[in-house]
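Since the structure comes first, as structure tokens, the remarks are kept for the end.
Only a single protein chain was left out; the remaining protein chains are all shown in position.
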Amino acid sequence: MLSTVSQQLLNVIMLGSLYSLVAIGFTLFFGVLDLINFAHGDVFMLGSFVALFLFMTVAFFSGVNFFTVLLLFLITGFIVVIAGLLIYKLTIKPLATSPPLMMLLVTVGVSIFIREGVMLFFPDGASPHPFPKIFPETTYTFLGMNIPAGYIFIIVISIFLVVAMSIFVNKTKLGMSIRATAQDREAALMMGVDIDKTIAVTFIIGSLLAGIGGILNGAYYSTIKYDMGFIAGIKGFSCSVVGGLGNVYGAIVGSFVIAFLETIGAAFLPFGAEYKDVFTFIIVIIFLVIRPSGLMGEKKFEKV
Amino acid sequence: MSENILRVENITIQFGGLKAVEDVSFEVKKGEIYGIIGPNGAGKTTILNAISGIYTPVTGKIYFKDKDITGVEPHILVEWGIARTFQNSRLFWDLSVLDNVLLGMHTRKKMGLFRAIFNRDYVNQEFRDSIKEAEELMTFFNPELVERKFHDAKSLPHADKRRLEICRALASNPDLILLDEPSAGMDPAETRVLMEELKKIQELRENITMIIIEHDMRLIGGVTDRVLVLDHGKKISEGTFAQVSSDPRVISAYLGGSLDA
Amino acid sequence: MRRIFIFVLAFLLLFSTIGFAGKPIVKIAFIGPLTGPAAFQGLGGRNAFKLAIMEAKKQNLPFKLVPVILDDQSDPTVAVNAALKVCSDKRVLVSISHWNSPCALATIDTFHRYGLATIVWGAVHPGITQKGYKEVSRIPTPLTFQNRFAAKFLTNLGYKRFAVIYETSDYGKGHKDVFTKAIKELGGEIVSEDGIVAGERNFQPILTKIKAKNPDVVYYGGYSPEAALIVTQMKSVGLNAQFVGISGISDAKFIKLAKENAEGTIGFVDSPPMDKLPKGKEFMEKYKKAHFKEDIAPYSPHAYDATWIAIEALKRAYPKLNRKNVVKEIRNTKDYDGVLGKISFDENGQSNIVTIVARVVQDGKWVLWEDSEYAKGIRKLVPPKK
Partner (left out) sequence: MGKILTVLLIELLILIVSVFALKIESTVGFLLLLVSIVFAIYYGAKNEKIRYRLQDAFSSSRRFALILGIILIFIFPLFFMDSPYWVFVITIGVIYIILAIGLNMMLGSLDLVNLGFAAFFGIGAYTVGMITAKYGLHLPYLIVLLLAGIVAMIFGLLLCLPTMGMKGYYFSLTTIAFGLAVELTINNLEWTGGPGGIKNIPHISLFGLNLGDSYTVFGYDLPFQLNYFYFALVIMLLVMLVAWLIHNSRIGLSWNAIKEDDIAARAQGINIKVYRIYAFAIGSFIAGVAGAIFAPLMGYIAPTNFTYAHSITMVAMVILGGIDNIMGIALGAFLLSIAPEKFRAFSDYRMLIYALIIILMVIYRPQGLIPKKIRKYDFIGGAKDE
């Protein structure tokens, strides 16, 4: 019994870590741009496919070792960041003065574009693909838990990314400008913050986290598929709503709350496995209706 | 019926921890033109928003025609006779000039779903009457508005935009009209014309009461009967323009600057 | 004004030139998943269909045979659209339709409504031949046989406690219902039943729960993408049980996705290896000679036999080539000597062919159970718990 509980707890931690890498991006975009980026989940998916593609090439030349895997992370991160910047420059920036409706629609369009693009142009893109084994294969047992070594890597990398991100946002000048813009855009502008640059940096951080999240997701589940970004996006968004849109720590808390509810729902409710996504969506709707500011967000006043 | 059309009693309005308006009371007499002035951030617009129902005060009460209207929704207040304009005109930019004025009549012209679909004679007659009325109202301010009735509101010259907004507010036949900086963005010549027009409103609509927020002291001095002065959300003076402009507290609030500026 | 008039006239002229003059022809349709997750199944079937048509054309038939090939994307809605398209073309006299059960279940009503004969070449849901439509016939064995076979096979190996996971589709539910019933009849115990939605990726909560119930076998009723995830995640949560699947997982894709985790998985299929079929070797040779781009698929022989049965029926119906006659003639098929054996249909349109085998993954390949090192005891399956 103890082993079941601890194993389920491990499932929650893994799921929560993966969700939070996507959720943080949502919350950053919302804070800085007042934008819900529907394409974000697909950037996440793109990360896993870029990594798979690179792996197929890299492994061909030099086999899998610590350095190739490190390289894999770096190059994937770079490409995904470029993709994120392109999305911003080509589709979101031209709409800066348009009604928010238009920005929303354009990200929906970009989302489908990426998804269908991967499906059509990646070799055999419509089928699921096995993801390479980039982490050691050993499995440890601890308190009755079965812990594959890959899990430890996933958690460590997630924590590293989140800590690095929070140091960046809290300690560097660029990071401060993100916070300032998120709090009050006009005041930030008056204080001489380069808004365009700030938004670009936001896209870099968000895309990087999502892209690396994509690799980790591939490593965790061992297969990837072109349409996994949609659900990942919806889940990531759900987590950031539950945590409080605009609040980075809220997104992390929200991710673990959703991961917890899903795992518990699937394991203990009758028909839970079938309906767990429905539960998630209903929880999100309830939050959106009753407490749109989430668990940790502050209520905003509309200026008249 | 009492002489006062509006009575504001000790209202405090708070956003988060910040008090935008603190313990302000005043009364506006029927048929009066009442000015509210004060430096930036004094809470003028906030008070207007409270009267028109957009904000609800944390404490205090607002009475309109001796009826408690604290916390009543804006769209109901329009029906009861309070109309308003906004600081940075909030016209319906992509709708026509005519549609803007027609929308001002909303509370007087009821048209439910059933009528819209099954009683077109009524709808047509209603539109015919409304358009005629709207054209008359627009002619009163500027016949050019009628000429441009089928143009986007956003295509109007600035002064006409502000006029159109006043037209729209008047279209609901209000007893009290709240004007939030009607002269904002106008040059001195345009402001002078506006002053005349504001005075004329009372010829058009007898007994209408106006509350005007203004920066332009000439306009305030020229049209208002009485003035309320706010600073940092608090009432610091009230009286005729001549009285308040010699009030030392008012002068110090404007940092020694002359009120005639 | 005149110019517009001339313009209109020009268009009318152009328009009237689209005529439809043609020789009397007989169209024969094929519908299967040519794109989407099960594309290799559909393409393998389509190639077999083409092969049969090519051979038939060499025979100097009394009519001109024109193949119509349509994609159902394994999606019932697309399938119904495709079926409608086929049905509304009056020159189509028979359709070789569907690999996937939900598609076939969705379209049989359409075929029935239009009186068009269809021979199901790959779908195994029992419901397909339970309606008694005279238009519908089927070559492969229904899944009920498969699961009874599976239940008997597994209990013979000594397994007693079964955890069942199934996809909440007609296909998955159909399998689950028959399997659980058969297991109970044979004295086994079903320790858990969990439905999952196709496309699910996270099975760890369910598997952790199942682990606590200590089953001998995890049975999955569904397709390979999810099966691969399940068998991999069983390792992750440390659930040590024999993994078993139905024909939906018994393909190369499962091994490709699950990699070494697939080792030792037992799968059941209703198509024995080609070379074990009565005319299998011959068929494989023909297929190879035709130089198709895509590999032969498990149901290629079924599609091939279905097409030939249809062509034979058309020949018998000649010269009275209409849908009604073709429907009748297909049912009249008696001991057609096909790749799968001697084929006849019963009154519901079900063929007499029963070809179910168990296979096991050995060194990254599906190996017939009898031939495997597992059967010989050289390698060991996960043993039943005491």
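Per-chain residue numbering starts at 1, and chain names A, B and C are given in the order in which the chains are listed.
Note that in this section a contact is a pair of C-beta atoms (placed from the backbone, for glycine too) under 8 Å apart; a residue touches a chain by one contact, two chains touch by 3 or more.
Given the structure is predicted, the values throughout are model-derived calculations rather than measurements.
With respect to the full assembly, the chain omitted from this view is in touch with A, B, C. Considering the whole complex, the residue from A:86, A:120 or A:269 that touches the absent chain is A:120.
Screening A:43, A:106, A:188 or A:201 for touch with the missing chain picks out A:106. Residue-wise, the contact with the chain that is not shown comes from C:84, picked out of C:84, C:186, C:321 or C:367. Interface note: of C:168, C:202 or C:372, the residue touching the hidden chain in the full complex is C:168.
Residue-level contact of chain A with the missing chain is found at 30, 35-36, 91, 94-95, 98-102, 104-106, 108-113, 115-117, 120, 230, 234, 237-238, 241, 271, 274-275, 277-278, 281-282, 284-285, 288-289, 292, 304.
For chain B, the residues touching the absent chain in the complete assembly are 52, 54, 73-76, 78-79, 83-84, 86, 90-96, 98-99, 102-104, 106-107, 109, 111, 113, 115-117, 120, 123-124, 126-128, 131, 150-152, 168, 172. Within chain C, the residues in touch with the undisplayed chain are 1, 4-5, 7-8, 11-12, 14-15, 18, 20, 35, 75-77, 80, 84-85, 88-89, 102, 105-107, 109-110, 113, 168-170, 173, 195, 197-198.
By definition in this document, only the chains that are shown with their structure count from here on.
The chain closest to the protein's centre is A, with centres computed as averages of CA atoms.
Chain centre most remote from that of chain B: C (centre = mean of CA atoms). As a whole-number value, the distance joining the C-alpha centres of chain A and chain C reads 38 Å. Look at where the CA atoms of chain B average out and do the same for chain C: the two points lie 74 Å apart. A straight line joining the Cα centres of chain A and chain B is 48 Å long. On the chain A side of its complex with chain C, the touching residues are 1, 3-4, 7-8, 11, 14-15, 126-130, 139, 141, 146, 148, 151, 221-223, 225, 227-228, 231, 262-264, 266-268, 271, 273-274, 277. The part of chain C that touches chain A in the complex is made up of residues 35-37, 39, 168, 194-197, 199-202, 204-206, 208-209, 211-212, 225, 228-229, 232-233, 235-238, 253, 256-259.
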